[in-house]
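Before I ask anything, let me first share the structure, which is written out below as structure tokens.
Note that this complex is displayed minus one protein chain, with the remaining chains in position.
And now, chain A:
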Amino acid sequence: MARTSRMTMLVTGAVAALALAACSSGGGKQSTDQDAPAAAAADTPKMTVAFITHAAPGDTFWDLVRKGAEAAARKDNIDLQYQSDPDGANQANLVQSAIDKKVDGIAVTLAKPDAMKANVEKAAQAGVPVVALNGGIDAWKSMGVLGYFGQDERIAGEAAGERLKADGAKKALCVIQEQGHVGLEARCDGAKSAFSDMEKIYVTGTDMPSVQAAITSKLQQDPGIDHVLTLGAPFAMTAVKSVKDAGTSAKVVTFDTNKELVSAIKDGQVEWAVDQQPYLQGYLAVDSLWLYKTNGNMIGGGQATLTGPAFIDKSNVAAVEQFAGNGTR
């Protein structure tokens, strides 16, 4: 009995393997695999940097930030410890634990500056160099932080609003994927200050089918909406489907990019994206800590280093596309 069942298992396994082999497909991982360009690492002593963000798990934007940080860490002979927590208090605790571990530098996002303030100041007092990125452009200087790498969300919003005006938009819909997120609200408010006829809609970012249905229903409710402004690349891709469902001719524009979005701009499904260069934010944050440690330099010279807003549209998408394929733009 045991013998036959073992035989059965073997046969089943073999059949399964054959079936798998027979069902191979074009595309997939094989067609995207390529070696990353190897860069020589610096010969400075190994240092440890804690990289602490407010990223929600599974947000593609932060892939790009992290890849930039990792690239800089490889080059600078840095042991990078990436951590994230969208909750302000938890993120502050991560800063505290980095201080406890006596890291050589901390790169931190200050999306919730009030929650972060105490522990960031503590790090600065303990002699740990801290740089800020992505969020907190109004708050970083007062906390003893060395530099800031990011965009001003409000200015980026205004730029998007100006662009809508230049495009001849009549009425726009701003899609916020997380209610109560300061940075996202600032983008919408900035856009509204430059382009007044704009409505907001809140959607549940972790639930794509409901995002799609919600945007569709809003477009059906107000057929006058001719532009949909999303605040993250995955939501722009969903908005394209909503526009199709609603049967209107609204155009989709967005903040931030990822690989799929870059091809969507190329195909004309999405008009343009406001790019804040997340890869650069991660890279500069880590590299600036290395420069400070090894040579006492400060990138930005005490001022914020702006990484955006720049626009990606049909005219310049080709230049971005080759890098987006590597997952770095």
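The definition used in the following text is that a residue touches a chain if its C-beta (ideal position, glycine included) is under 8 Å from a C-beta of that chain, and two chains touch if they have at least 3 such contacts; residues count from 1.
Quick note on the criterion: contacts and distances are computed from a predicted model.
Within the choices "3-hydroxybutyryl-CoA dehydrogenase", "Phosphoribosylformylglycinamidine synthase subunit PurQ", "Xylose transport system permease protein XylH" or "Sarcosine oxidase subunit delta", the name that UniProt assigns to the complex's undisplayed chain is "Xylose transport system permease protein XylH".
Of the options A:Thr60, A:Asn77 or A:Asn297, the residue whose C-beta touches the omitted chain is A:Thr60.
For the chain missing from the display, the contacting residue among A:Asp79, A:Asp114, A:Asp138 or A:Asp222 is A:Asp222, taking the whole complex into account. Of the candidate positions A:Gln125, A:Ser142 or A:Gln179, contact with the unshown chain belongs to A:Gln179.
Of the residues in chain A, those that touch the hidden partner chain are 19-20, 23-30, 32, 56-60, 62-63, 67, 179, 199-202, 204, 206-210, 212-214, 216-218, 220-222, 234, 237-238, 241, 245-246, 258-260, 327.
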